[in-house]
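One protein chain is absent from this view; the other protein chains keep their places.
A and B are the chain letters, set down in written order, and residue numbers restart from 1 in every chain.
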Amino acid sequence: MSAAKTDPGNFFEDFAVGQVIEHATPRTVTEGDRALYGAIYPTRFALPSSAEFASSIGLPAHPVEELIGFHIAFGKTVPDVSLNAVANLGYAECRFHVPVVPGDTLRTRSEVIGLKENSNGRAGVVWVRSTATNQRGEVAIDWARWVMVHKRDAGAPAPETVVPSLAQSVAAEDLVVPPGLDFSSYDVAAAGSPHRFGDYEVGERIDHVDGVTLTDAEHMMATRLWQNTAKVHFNTEARPDGNRLVYGGHVISLARALSFNGLANAQLVAAINAGAHVAPAFAGDTLYAWSEVLDKAEVDAPGVGALRLRLVATKGRDETMTLRTDDGTYADGVLLDLDYWAFVPR
Amino acid sequence: MSAAKTDPGNFFEDFAVGQVIEHATPRTVTEGDRALYGAIYPTRFALPSSAEFASSIGLPAHPVEELIGFHIAFGKTVPDVSLNAVANLGYAECRFHVPVVPGDTLRTRSEVIGLKENSNGRAGVVWVRSTATNQRGEVAIDWARWVMVHKRDAGAPAPETVVPSLAQSVAAEDLVVPPGLDFSSYDVAAAGSPHRFGDYEVGERIDHVDGVTLTDAEHMMATRLWQNTAKVHFNTEARPDGNRLVYGGHVISLARALSFNGLANAQLVAAINAGAHVAPAFAGDTLYAWSEVLDKAEVDAPGVGALRLRLVATKGRDETMTLRTDDGTYADGVLLDLDYWAFVPR
Partner (left out) sequence: MSAAKTDPGNFFEDFAVGQVIEHATPRTVTEGDRALYGAIYPTRFALPSSAEFASSIGLPAHPVEELIGFHIAFGKTVPDVSLNAVANLGYAECRFHVPVVPGDTLRTRSEVIGLKENSNGRAGVVWVRSTATNQRGEVAIDWARWVMVHKRDAGAPAPETVVPSLAQSVAAEDLVVPPGLDFSSYDVAAAGSPHRFGDYEVGERIDHVDGVTLTDAEHMMATRLWQNTAKVHFNTEARPDGNRLVYGGHVISLARALSFNGLANAQLVAAINAGAHVAPAFAGDTLYAWSEVLDKAEVDAPGVGALRLRLVATKGRDETMTLRTDDGTYADGVLLDLDYWAFVPR
């Protein structure tokens, strides 16, 4: 009875296709979040750094980095969706709609869109589509995610298998341009790089050169800021090896920040097409990043183009920028393989 | 002469009953404090997290957690009251009056209300009643505290012994309800738990399940944020064992945050009745918490009830939730024994 009021999270058999979960703890975003993000990640993109720059590119307010909104919105889903996860398997169709600005309060709601029990009957894959809305009810971010979740009771019957159809990538024409965005008088000196849309070629790889060695205090502070409660991130007694596992989103934000050096004009994340956390990261690891240009598209806004980028985080620097070995598996040292769209000036 | 302008703090013989001390460094609370608190403690209570939730329960502004105000107000007293402390012995009669909101500036004033020299003549107990006020002169928090303080000169004469009479607990009818508080349309989905006033029984114990392993960087950042200057928290050369001692308030905030899992609707701390820092905590320790319902009371505000709770922090998880051994001493692993009132929806 002692734990009767604590939340055990949902197990595989607790989910049903069509089920809607209203996640707890609405969260007001503040300038404190922006400052902490800047203390934890070496971000230098001009837009989130400068209210003046935001105004100069047509934005009515000063948005925080898209990943701040994403981590907050995602964190809300953890207690209900992935507290009993075996593994996070993937993301898809993540789009950033209305920019998140300080003062906004985000809530997240998820709908179960797929279920597939594992053949061993001890766990299963749950697909959810999650939507974060602001205090005006506008959609800020939505995304699909799938995760393998333990069963509470291996004897529980398997649900009908439903595997949703998810796009390999968000189509360029479905990218949402923030109202007002106008890169026609974009200040490259303020942004820190002369490289525009036309300077990037599909297939090009960019070594972001810089590295950051992880500490436990930093990744825990970041993960808490997003109210992400997965115990493996905080508790040395929760894993046999006594290490705290770094939240995958921490690696994403770190790699995105490092990518400034080479992609300084990739000012806004427009969509996340796919993401794989290939290997775990721990305090003491030194993270590096490289990017590959996967696609390019023009966008219906003044001076705005979109680059589809692969962002790869590695443990230790790999100047050869090798994603996979000859047998198709990820190369040693690859931690993250993220596929996203960013808006850049044409 | 070199240290002539540095503050040595007060010693036991510097205090006199009736003496009033205006503590230095008024402090303006900001949204930055809220963000840092959320980065350092795994708090998920809907009220401090969401301005929208605060508004939905009738509050005219978005208060920060009561413990933010408490730590700031308390920190001001350290240079004058406890810089030369042997030990912090207890708290009593702590009440939260006007909620603290970003933009408020807190000052603290203390009155010496009791003195008792130790029989060995080398130290003595000082009782103070401290009051934190905001920039409008309204009382935000007041509390009594007693602490054993070194004498500068063992030969100084003992003062007359005055031991103040302090209540075992703040009476339910003396709890201060924030103006406007109305739980009649309380959103349990947003708050993260269906358990209301009526669901808790006196004597019930709740295992909060989750644990957090401490780091030095985090507890130092928190303690500095409160401008608490006790050197044992920051300086490995200040203690023979070379460890930095974790500020007791850090353990309180961590345990309170962990208590969300089981007490998600204990939205506001209304009073602290008593508190004992039973054993020291250090980086590397993994903290857990459990609670016991000590009392219940109805409150004269729409839909509002009060739970009197014992909050126990332990080093290592104790699923048996044992407070004391058979001989009446605290059980191994108990770090904190805090007795407080919280407002919950009826």
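Just so it is clear, contacts are C-beta pairs under 8 Å (C-beta built on N, C-alpha and C of every residue); 3 or more make two chains touch, one makes a residue touch a chain.
Bear in mind the structure is a predicted one, so any value in this text is a computation, not a measurement.
*Asks:* Just to verify: which one of B:D7, B:D153 or B:D332 makes contact with the chain not shown?
*Replies:* B:D7
*Asks:* Could you tell which one of A:S49, A:S110, A:S169 or A:T314 touches the chain left off the display?
*Replies:* A:S49
*Asks:* Check the options A:Y41, A:F70, A:F183 or A:W341 and report the residue that touches the missing chain.
*Replies:* Only one listed residue reaches the unshown chain, and that is A:Y41.
*Asks:* If the hidden chain were put back, which of B:Q135, B:S184 or B:T325 would touch it?
*Replies:* Once the missing chain is taken into account, the touching residue is B:Q135.
*Asks:* List every residue of subunit A that touches the chain not included in the displayed model.
*Replies:* Residues touching the hidden chain, for subunit A, are 30-36, 38-46, 49-53, 62, 189-193, 195, 199, 205-213, 215-218, 261-264, 284, 286, 290, 316-317, 319, 321.
*Asks:* If the missing chain were put back, which residues of subunit B would it touch?
*Replies:* For subunit B, the residues touching the absent chain are 2-7, 22, 24-28, 30-33, 35-36, 79, 102-103, 105, 107, 135, 215-218, 220-222, 224-225, 227, 229, 231, 234-238, 244.
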